[in-house]
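Every protein chain but one is kept in place in this view of the complex.
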Amino acid sequence: MSGTSEREEGFGVSEGSDGQLGEPAGTDAGVAGASVAGAGAVSDELVAEIEARAAMIRRETIRLIEVAKSGHYTSVYSAAEILATLYSGAMRIAEDPQWAERDRLVLSKGHVAVGVYPLLAERGYIAHELLDQYTRLGNPLGDHPDMRRVPGIDFSSGSLGHGLSVGVGMAQAARLRGYRRTRIWVLLGDQELNEGQVWEAAQAASHFRLANLCAIVDRNQMGLDGDTEEVMSVEPIRGRFEAFGWDVLEVDGHDPAALAKTLTTLPEPGEGRPLCVIAHTVKGKGVGYMELSRTWHLGYLAPADAARTLRELEQA
Amino acid sequence: MSGTSEREEGFGVSEGSDGQLGEPAGTDAGVAGASVAGAGAVSDELVAEIEARAAMIRRETIRLIEVAKSGHYTSVYSAAEILATLYSGAMRIAEDPQWAERDRLVLSKGHVAVGVYPLLAERGYIAHELLDQYTRLGNPLGDHPDMRRVPGIDFSSGSLGHGLSVGVGMAQAARLRGYRRTRIWVLLGDQELNEGQVWEAAQAASHFRLANLCAIVDRNQMGLDGDTEEVMSVEPIRGRFEAFGWDVLEVDGHDPAALAKTLTTLPEPGEGRPLCVIAHTVKGKGVGYMELSRTWHLGYLAPADAARTLRELEQA
Amino acid sequence: MSGSEPAGGGYSASTRSDLPDGYTAPAPSDPASWDLAASERMSRSAIAGEALAEMADGDPRIVVLTADLKYSNRTSDFELRHPQRFFNVGIAEQHMVTMAAGMATFGYIPYVATFASYASLLCAEQLRTDLAYPGLPVRVLAHHAGIALGFYGTSHHATEDLGLLRSMANMTVVCPCDAESTRRALIDTLELPGPLYLRLGRGREPDVYPAGAPRFEVGRIAKLREGGDLTIVANGITVEAALAAAQTLADEGIETSVLDAHTVRPFDAEGLCDAVRSGGRMLVAEEHNVIGGVASACVEALMQGGIADVEIARIGIPADEYALIAPPTHLYRHYGLDAEGILSRARKLLAE
Partner (left out) sequence: MSGSEPAGGGYSASTRSDLPDGYTAPAPSDPASWDLAASERMSRSAIAGEALAEMADGDPRIVVLTADLKYSNRTSDFELRHPQRFFNVGIAEQHMVTMAAGMATFGYIPYVATFASYASLLCAEQLRTDLAYPGLPVRVLAHHAGIALGFYGTSHHATEDLGLLRSMANMTVVCPCDAESTRRALIDTLELPGPLYLRLGRGREPDVYPAGAPRFEVGRIAKLREGGDLTIVANGITVEAALAAAQTLADEGIETSVLDAHTVRPFDAEGLCDAVRSGGRMLVAEEHNVIGGVASACVEALMQGGIADVEIARIGIPADEYALIAPPTHLYRHYGLDAEGILSRARKLLAE
């Protein structure tokens, strides 16, 4: 149940020249992604796979929150297709959740974790039974993810605003270790962009020319108290990232084909401008009464309502 | 020697409608600026006055640091004309340093204080004798300014990155109190723009439509460790402020006429986009061996060198 | 401007009559279901927003700021009544604290509200440099303190805040334990010249102090029960638990003093020394790391007061642990912060 740290592996083996560690840069031997998409074309199978995975995320989120009796349905629902795409081949991960040269995913909007745990169980990183005890005493799965207790979680989060800095550190470290194909993904909330530390990290990412860093903004139009532009403006998101030295792409965050096309055909990670993908989404997507609702950032569906809502999801 | 707080004045006098305090909005009765420039035209007298005042700042900085035996010459020298212009009529201040409706000046780059104290003494806000004991035990004048001990200092500073937030609070408060002509000025360093809190404040200023807020960036090209673009990029400053919803003007920060024209002809403070003035300057301006030098962020000129440098300044 | 009531902006109208304009209707019909709006109404002791709204009716100095958490802390209650004096800064807590400092220099008394984890740790430098050092009257409503956010985990817990704040000159720290003491603390400190950190719970705290209770007085330890066998020092959620434990002990003939050490800074050393005898027994229970909080304040007070040979036990989060994942009440039970935990620790201490 405890994620082993990379700290123990690979160091001290050889000296290496200064600034580069001794291990040989990795091969793909370990990669076992579900379905690695070819460059450019997005197959119908892949789209179907992403759709199925997103549906699974939405269903499981309802089931898990029924255990917790409180949770962030809507923050998961806006990100369901994004997460499904990442875990359907966009991310370079392997059977071993601690494979050193894997891509990393930093859940900067850590409250999306309840939607990620089912993906980790699906991949066999964690036991399915853990899901049934989500948030119960002694269980490692909380509302925010814990890297030390949950294999497949690359960093502990919960405090908004930290994740992009983590990503900068990881991207810099990946370069230093010579992991030329490793990409660092950071999932950010849109209201989260209010945090100043995001911009400290953004400036550093472009200054250090970390083209192996990809930030995905879940542009679901809302924070906790309401519409982002009403609570505290974050627009123009594209303009802000560009002014901080980033490349920016925009994509429909609920369109599996578009997401797959964007996220699986990125250039090889290297040196250059980091990339921000603005995923246009709807907070609560998939459940009518939750979509862009001001009262559903946090909530709980008791069994009867949960069942009714699951039916609504199935019919979609 | 202790600055009285506005807290004690004016409140509780009348109830006022919600959100607006009872005091009548201020008149200009209290204003006694040195020379209030007319809109548009900048007189030769004003230019000469600014030049003289900037020269005084540079001289006094050398004298004061001779007492302290350590100080920020170059951070003052890039800002000398800016400060001189603010204190030559751009700022709406009065004989009483605590006049409620005065303009405020937040020294976000607080280490410029040694260049401001002589201006406060010149205006009679503090006794000239205090300057002679700059940084000595018991003296209120330190490397960073203390609003509680130094009349004329509107906020205590020293930690970079805080000042624009202070300014947002003051601008919001000025509006709430009905001080329609009060403007809040914030002097920022360029490397200081690395601090994330600056951008938290920047977004809030435009969101709250604080057109009574004016940020001046001392674009002296350097932080402490070297060139800003080498240490950690801050460019494009204009692009960043614009993306955060600000109007931006650029000006030669060592040209008294240009500064006066810009700073004394701003529209009445009101509702709308806040204004950022990028003042292009040279760190250490006026002393050849200090200009854009990497070793002179901090330093000390012992008497012989101080005298020699004063002569260099006089000949300029 | 965030000062004005949200004007709808594309939201459908509410079908719940008690929701402010712009809320959408939640669908649930199962009575056990709830959404954010319903959750807000479950927080019966989260009355700071409401109390400030009342205080502000007659006091134009009061303004309220929050950081995208107006429903969680119910400063929305203030916003409804005083929209022009309410400022939502988005998720930018540090800016919020410093902005409040700027407003304070114009004579306002700003109340800033966010989770205690962010109010204390994320804003530590702003509290020190912008509030405590210049001595500005900004009040920090640090809600969901300790481990009140349960399975949100460490990022949302604040079990280090008292340690930080006890070392901060000019800072006043008060921990009310229920609605009435929260109201009293707000009223008592209105004219405090310097900053205040109000450490608040999650809003589900049962009543301890009767309405209008004179017993809760900022700066003075409240002796809620008197007894010579043992002194229990409590704070926040442990006050009610300590009283319950004391009642059980009383039924067994053991007499316990229960102190509410709500004001952690400045600490009422005299009040404590009056209540603890040399050679006596003291049990401190707090929702904080066992190092640096109330227990430390007590030990220092006794040592300085020359009260020696006190048998001392502490309940809190162990020195080198971060709390597990679980609902708050389960965590309170796990860490012995509930009545049962206090009772069993008290029994052990009495047997020593």
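Per-chain residue numbering starts at 1, and chain names A, B and C are given in the order in which the chains are listed.
FYI, contacts are C-beta pairs under 8 Å (C-beta built on N, C-alpha and C of every residue); 3 or more make two chains touch, one makes a residue touch a chain.
Everything numeric here is computed off the predicted structure, so don't read it as measured data.
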Among the options A:Glu200, A:Glu230, A:Glu291 or A:Asp305, the absent chain makes contact with A:Glu200
So one chain is hidden, and I want to know which residue out of A:Gly167, A:Gly223 or A:Pro269 touches that hidden chain in the complete assembly. A:Gly167
Using the document's contact rule, name the residues of chain C that touch the chain not shown here. 117-118, 120-122, 124-125, 128-129, 132-133, 154-155, 159-170, 266, 288-289, 291-293, 296, 299-300, 302-304, 308-310, 312, 317-322
Across the whole complex, the chain not displayed is touched by chain B residues 68-70, 110, 135-144, 146, 156-161, 191-192, 194-196, 223-234, 288-289, 292-306, 308-309
Residues of chain A in contact with the chain not shown: 5-7, 9-11, 15-16, 18-22, 104, 106, 146-148, 154-156, 158-159, 162, 165-174, 176-177, 197, 200-201, 203-204, 207-209
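Rule of thumb we're sticking to: only the chains that are shown with their structure count from here on.
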Considering only which chains touch which, how would you classify the arrangement: line, ring, star, complete or other? complete
Centre to centre, using CA atoms, which chain is the farthest one from chain C? B
Using the average of all C-alpha atoms in each chain as its centre, how far is it in Å between chain A and chain B? 43
For the pair chain A and chain C, the C-alpha centroid-to-centroid distance in angstrom is 34
List the centre-to-centre spacing of chain B and chain C in whole Å, with centres computed as mean CA coordinates. 39
Each of the following residues of chain C touches two or more other chains, namely 2, 89-90, 92, 94-95
Where in chain B do residues touch at least two different other chains? 197, 200, 203-204, 207
